[in-house]
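Heads up: the structure comes next, in structure tokens.
Note that one protein chain of the assembly has been removed; the remaining protein chains are unaltered in position.
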Amino acid sequence: MSDLIQYLFNGLVVGSIFAIAAVGISLLYSVLRLVNFAAGDFLTLGAFITYFLSVTMELNFFLAVFISMLAGMGISWFLELVLWRNLRRNKAGTLALFLVATGVALMLRPIIQYFFGTETRKFNIDILKTYEFFGARIAHTQLLVLIFASASIITIALFISKARIGKDMRAYANNPGLAAVSGINVDRVVLATWLISGALGSLAGVFLGLVQGQFNNAMGESLLLSFFAAVVLGTIGDAYGALVGGFLLGLFTELSQLSIFFGGVPSNYKPVVAFTVLVLVLLFKPEGIFGYRARKV
Amino acid sequence: MTKQPFTEKFASHMTSSDSKLLDIKDISVSFGGIKPVQNVSFSIKENTFTSVIGPNGAGKTTLFNLISGMNKTTSGEIIFRGEPIQAIHAHKIAQKGLIRTFQGAKIIRRLTVVENLMMAVQGNPGDNLIGFLKPKARKNFEKLARDEALRRLDQVGLSKFADEYAGILSGGQRKLLDLSRALMANPKLLLLDEPFAGVNPTLVEKLLTVLAELRKDQYLTFLLIEHDLETVMNISDRVIVMADGKIIADGLPNSIYENELVVDAYLGSRRKES
Partner (left out) sequence: MSAFLQPGFWVFVLALAGIYGIFALGLQIQYGVGGIMNFGHVGMMAVSGYTIAVLVIKYQWSFWWAALLGVTLAALLGALLGLTTLRLSGDYFAIASIAFAEITRYWILNTDSVTGGTQGTLAIPNPLGFGGYTDQPDRILYWISDRLYPVLGDEASRDMSMIFIVWPFLFLFIWLSSRLQQTSWARVLRATREDDDVARSLGKNVFRFRLQALVIGAVFGGIAGVFWALQFALLAPEDFLRIVTFYGWMILILAGATRVKGLLVAAIFFGFLYGATRFLEFWPLSLLSSPERAYLRVFLIGLVIVLLMIKRPQGLFGKREEMVLE
């Protein structure tokens, strides 16, 4: 029983991080048809910038997080101006977008490594403090993450549904041609998409670093496929879906360790659970949990 | 104007025949709440020329998709040469001699004109990987296929483009290529989806002559979707009219003009469009 509670809680925490990362990826795909292979590295970047500012430069942690979100936004926007805009203008095909996104990812990690070093890092937040909850051990950092991540998720969800630009983004994602001719400012939608995904990437990275306790350069990149799994599970093209998919995936991967599942999946196989979910969803229910195809699968 | 539905009047002529090349039995398809084709039944005798007409959205192309296996029916049967084909994969149906063309003449731009034709030849040993081990058989077949392809190109006046990428052809030329390609696939039944759209009238004349010859020499059967009523009336043995996914008339060309339902369908659709 205490196992169940432990895994449930871990699943919610991890799930909230998946959710935040997945929303950014989902928005990029539905608005720009771009599969962001560099998404994982943006997480890493966010974590390392925050580390640098809060630990090395000893700035206030929240300020550091805020600045790293700005940095994520800035770099995303920079790449849009320098790279993606041109590719779209030249009607680059799927392969071109894939390879360039991968190329960006391949270049981003060494840059992070060059500026911030290759060692494993951790934040100046107490990672050892834990609480007891019905037999489960809950880390202080996990609780922090859950609270702030949930707050972020609610903010994002409200933003997408209520804010003018959020509605524009959804409209454009649904039907780009119609949106463009009905007066939606496409440039603004594209800008918003990049800024949001850049900010969320950094945020997710910080949360991930907190939850893991320590992190290195490979942090975000190793979870990339898991984020994709969350997006696909939550229905491709649906931002709310990505949020739900993230939580579900977090729960699936953590709960899979329960012994009722063939004796329990060993913890180092958790990513395999995510990958398997990805493949199974693509094979058997490509329209995801919300059951529609925004785009042809 | 007679009130008797022409499908019934015509039906007596049809059912007595037993050389039904294609027999469509009450097929329907629905997806997402739409029913593009509902309860369609008709059969086609060998060596006949049948046209399917109807307003836009009547379900004509969907009908072709169903017959050729590109879409699956949700109910009903399709019998081709005595064999039910509604559950068979599209490529197998084509291999059995049921060949279709597409609206807008889909040619493969990255292949040359002659390669487009050669691709249609059935039974190419080079299509199988085992064939990789038999270079001589492959080479012979390719030579025969190429000769045949060049002959057909000559027939439609496209010989000079033989080794050019098909993308350079004009709209009308693509139609010719499309038609020639379908003919090269050894068809028994040809489903032509608007083969004359956008083709200049002289060329249409020429094509019709070619088709008529083929019908005679190779005992081919044609099912055509066409919008140009004059062409339809001239060449068809029989006209089937569709509207809203159903057949509303089926009979001799002349009788269709006078059919109330048909006029209604066309006028009605025009009313919808305005």
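Read from first to last, the chains carry the letters A and B; within each, the first residue is number 1.
Definition applied: a residue touches a chain if its C-beta (ideal position, glycine included) is under 8 Å from a C-beta of that chain, and two chains touch if they have at least 3 such contacts.
Everything quoted here is computed from the prediction, not taken from an experiment.
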(message) Of the residues B:R152, B:R181, B:R215 or B:R238, I need the one that contacts the missing chain.
(response) B:R181
(request) From the listed residues A:V100, A:I153 or A:L233, report the one that touches the chain absent from this view. (result) A:V100
(request) Kindly state which of the options B:N124, B:S159 or B:S255 is in contact with the chain not pictured. (result) B:N124
(request) By the contact definition given up top, give the residues of chain A that touch the hidden chain. (result) 35, 83, 86-87, 92-96, 98-100, 102-107, 109-111, 113-114, 118, 225, 228, 232, 266, 268-269, 271-272, 275-276, 278-279, 282-283, 286, 296-297
(request) Identify the residues of chain B touching the omitted chain, counting contacts across the whole complex. (result) 68, 70, 89-92, 94-95, 99-102, 106-111, 115, 118-120, 122, 124, 126-129, 131-132, 138, 142, 165, 181, 185
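Convention: only the chains that are shown with their structure count from here on.
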(request) For chain A and chain B, let me know how many angstrom lie between their CA-based centres, rounded off. (result) 50
